[in-house]
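Here it is: the structure, laid out below.
With one protein chain removed, the remaining protein chains of the complex are shown where they sit.
Let's look at subunit A:
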Amino acid sequence: MAKRIEAHGVTAFYSSFKAIDSINMTIEPKSVTALIGPSGCGKSTFLRSINRMHEVLPGARNEGKLLIDGQNVYDNDVDVTAVRRMIGMVFQRPNPFPTMSIYDNVISGLRLNGVRKKSTLDDAVEKALRGANLWNEVKDRLPRPGAGLSGGQQQRLCIARAIAVEPQVLLMDEPCSALDPISTLKIEDLISELKNRFTIVIVTHNMQQAARVSDRTGFFSIDQTGDPGRLIEYDDTSKIFTNPSEKKTEDYITGRFG
């Protein structure tokens, strides 16, 4: 049940500062799309604009249209919590809920949205943890605190928590930047598996990672500090990394800029 994402002129503001300008982009279902670009170019802002997390910050707002299978998530009559249930998110730093056990962390999205039945929750925990490749490591200590896991395990716990609510799109904001290479590898493997169930959009600073995991890549950039970020080029990953059409993209991926 993965969904297609279409951005039409998506623009994001922080108060009066325009952070991204008119992003147009179509993201196909069951694909991995990587967003790359220098720091401050608006990749994360665009990612957070997809599930309306951008507007959580004071003074932040969006313009344009963002369609999920044809429904504009910026419409006034849209229920924000429903959008976020449909579009899950994994953050840069693992953020398990510190007062909750591993078990409670995984089902927090379900339980706090009203699911009470023990058997349903038990099944959801196992399914989500298996989906996040964490089941074998934690199955014997589900009542232990989630914050007691290692960084890589915490991040997979957060992925399990995100996929437990059965979203259709999964957004990942630099999910491996705080992790060691082995944990990174595990999460990259996981991304290739999750691709069969979800539409995945991943922001990364690591170009090898983008090349390894993604089908399509979007390159964001800014002309100079203070300008809004723009989507410079968006194409198949193989093309972006071998034969980009834009000079800027080539400069960035060959390390001459950024």
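Just so it is clear, contacts are C-beta pairs under 8 Å (C-beta built on N, C-alpha and C of every residue); 3 or more make two chains touch, one makes a residue touch a chain; residues count from 1.
Methods note: contacts and distances are computed from a predicted model.
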What protein name does the UniProt record of the undisplayed chain give, "XRE family transcriptional regulator", "Phosphate transport system permease protein PstA", "Paraquat-inducible protein A" or "Xanthine dehydrogenase family protein subunit M"?
"Phosphate transport system permease protein PstA"
Touch with the missing chain holds, among A:Asn72, A:Ser108 or A:Ser177, for A:Ser108
Kindly state which of the options A:Ile5, A:Ile20, A:Cys41 or A:Met89 is in contact with the chain not pictured.
A:Met89
Counting contacts across the full complex, list the positions on subunit A that touch the omitted chain.
51, 53, 56, 58, 81-86, 88-89, 91, 93, 95, 97-101, 108-109, 112-113, 143-145, 148, 158, 161-162, 165
